[in-house]
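One protein chain omitted, others in place.
Now for chain A:
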Amino acid sequence: MTASAASSSGLFVPIYEVSTELFISLDGLRMPARRGETVIAVLLRNAAALGRSEFDGRSRAGFCLMGACQDCSLWSEDGGRIRACMTMVEDGMALVTAPPLAET
């Protein structure tokens, strides 16, 4: 298996070789990523959650992984919502776990 030691804090275990070709960030925390990875794969091999439920404050980390539940919703700093499981990484992507504006 090619899981790197650095991924031990996350939920997901990558099956491919991870490498640093670009960076994305979640709530200001920078994470290395490889081209062709999905946002959720990068975030969840580094972290154990994608934010918190606005209803009970408990951690959330996606559920369907195919765009149907919206449990992996994240926001770009300008307020646009993305689904982490349906989005590919791009260099410099800066994401936050709660909507920055009134957008929900």
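Simple rule for what comes next: a residue touches a chain if its C-beta (ideal position, glycine included) is under 8 Å from a C-beta of that chain, and two chains touch if they have at least 3 such contacts; residues count from 1.
Operating definition for what follows: contacts and distances are computed from a predicted model.
Between the names "NADPH-dependent 2,4-dienoyl-CoA reductase, sulfur reductase", "Spore coat protein JA", "Putrescine/spermidine ABC transporter permease" or "Multicopper oxidase CueO", the one given in UniProt for the chain missing from this structure view is "NADPH-dependent 2,4-dienoyl-CoA reductase, sulfur reductase".
Checked against the full complex, the candidates A:L26, A:L65 or A:M93 give a single residue touching the omitted chain, namely A:L65.
Contacts to the hidden chain, counted on chain A, fall at residues 1, 11-16, 34, 36-38, 40-41, 44-45, 48-49, 53, 55-56, 58-71, 73, 80-81, 85-86, 88, 102-103.
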